[in-house]
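Below is a slice of the complex: some chains, not all, each in place.
Labels run A and B following the written order; every chain starts at residue 1.
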Amino acid sequence: MASNNCIVKARPEKGGLVFESRDIPEPGFGEILIKNRAAAICGTDLHIYNWDAWSQGRVKLPCILGHEFGGEVVDVGPGVRHVKVGDFVTGEGHLTCGFCRNCRLGDGHVCEDWKGIGYDTDGCFREYMTHPEMNTVINDPDLDPALAAIQDPLGNAIHTVFAADCVATNVAVFGLGPVGVLAVAVLKAIGAAQIFAVGRRNQLRIDLARELGAHHAIGSAETDPVEYIMDHTSGKGVDVVLEISGNPRAVQDGLHSLRMGGDLVLIGTSNEPSTIDLAKDVVFRSIHIHGVTGRRLWHTWDKMKGLLASGSLQVEPVITHRFPFSDYEKGFQLMNTGNCGKVVLTF
Amino acid sequence: MASNNCIVKARPEKGGLVFESRDIPEPGFGEILIKNRAAAICGTDLHIYNWDAWSQGRVKLPCILGHEFGGEVVDVGPGVRHVKVGDFVTGEGHLTCGFCRNCRLGDGHVCEDWKGIGYDTDGCFREYMTHPEMNTVINDPDLDPALAAIQDPLGNAIHTVFAADCVATNVAVFGLGPVGVLAVAVLKAIGAAQIFAVGRRNQLRIDLARELGAHHAIGSAETDPVEYIMDHTSGKGVDVVLEISGNPRAVQDGLHSLRMGGDLVLIGTSNEPSTIDLAKDVVFRSIHIHGVTGRRLWHTWDKMKGLLASGSLQVEPVITHRFPFSDYEKGFQLMNTGNCGKVVLTF
């Protein structure tokens, strides 16, 4: 029998991963068996690696990590009707019920009963995994497996960009982690008028944002973003702010960078509440604020497929590092330094 | 020459109104001359009457108050092309430029250069007034002048209701002042599934909300609104919350009464900032927050005309008191007690 190597969070401590072989699972009713070709490390995996407060409250050990992947279908269980052996697929990591009101209205990202693979159940950091057919997307067979794997964060970026009208409008992105720079690439692909990319100090990521199409890329440690944006928009502000850093200061700056009637899209999260002058900054200025989590099922995936097909979306430069699957420790340690874009493990 | 009696805020103090006659103005280019038939007292007028901090900072005395009115066109200036002598009209009290980007995109309520009659310029509490044709709406000639006059706050209510999808959905209204109870009436007219009206202690207004169609009308002084709403929505919360009180506690309660993916519409304002747990209450729950001010020009007015024509919108009971124009002091003093809905002055 083939081996099935897995990355398991085994011990409740920083690091605490073990590389172990398990049996290849059998696909159940409506499930497929996937042989992975690439998987990417998410910030969520890093939280669990570092065993932060959130992880300690949510994850039961042992748990196979990972939820960003692309692989080949090697077997299908009973009741599988659409996906076939040989298909190159990616799975949505939020397992949704498909029946609750949110799912039925296209808002599966806030399914009343979702579970996340890699923290609520075993994840994708293994050679062979099962996954429900209904949570699967069939990729173009020519898609680079590493790109297939990062469709999860790319989907976050797309969900964020499409939460407001960014086509032919002025947009500022606050926060230039992987999702932030991917958002810049998406904005470029759909014809945003002026893209302002606002990082903090990380020059690698500020430069990456510029390379991916930002008309302006600045670091807030050196340049006041509100002042800069106002100077470049005739004092009126941008139409849309995408807040991807979670920094409470960035939320304030974002609100103050908006034109009257503009949209603030929030995907970044902080451990501390924000204080907002709702009357002055939201009501009288007719501002709209949108909370974004996960990917809209399946509207986001559909837009993603279209953008990948267009040839206008440039995401390759975001994948700065690729390691063999068994070298995962290098990947986690690199991510802890911040000197990278997306880090992909290849099988 | 006919007299032209006016209510003028003359002195920088609580009250400080004088009733004086002025010349009838001449309509300029693009202006019409209106002989008023009814005018209503807004909360804004009351702020100026009470000479609060906002008024002291904004209003230059002397100033004719008022911005809610309906009257007959008795003369037109040069360049007027659409409105005719004899038309029964109401004017939008926000004078907008019609040229800036917001105006051109249908968002005149946040015109980059708007002025409000009754505080930035002389208002409608006078027998004869001029008004720009382009800021005028022609009413059905059979419309009750008092109803015509309260189209301004009714428009606030309509703008608020139409800021989210309230048709056939569950909606909670926090704050049962005139705009709040008007919002209940609008929700009833467009088929909201379940309307929860949440006041504080004012039983007159809680009862008014029930009369206007609320399926549930409660006072938060006695009943915890979050608990009540959760109990009546299978623990899921409402689709939309309309926050019309400005109370920071109500903003919190509103957020906690929403289903995942729901909309919080804010029109109420407070003098103090709110503290919001954006990660927990907005991002992870995919909530949308909409700041609302004024009326959308001209979408709100168009919906208002349609709802008034439908026969389904019941607003008469909101007008609890009518006084002759010269008895305005009674109106202001009554409004300071809170024991009323809308108070209308008739000419």
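Definition applied: contacts are C-beta pairs under 8 Å (C-beta built on N, C-alpha and C of every residue); 3 or more make two chains touch, one makes a residue touch a chain.
Keep in mind it's a predicted model, so treat the numbers as computed, not measured.
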Full count of same-sequence chains in the assembly - 2 placed in this view: 4
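The criterion applied here is as follows: only the chains that are shown with their structure count from here on.
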Whole-Å separation of chain centres (CA-atom averages), subunit A against subunit B: 42
Residues of subunit B that touch subunit A when the two form their complex: 101-102, 105, 107, 109-110, 112, 236, 246, 251, 260-261, 266-271, 273-279, 282-293
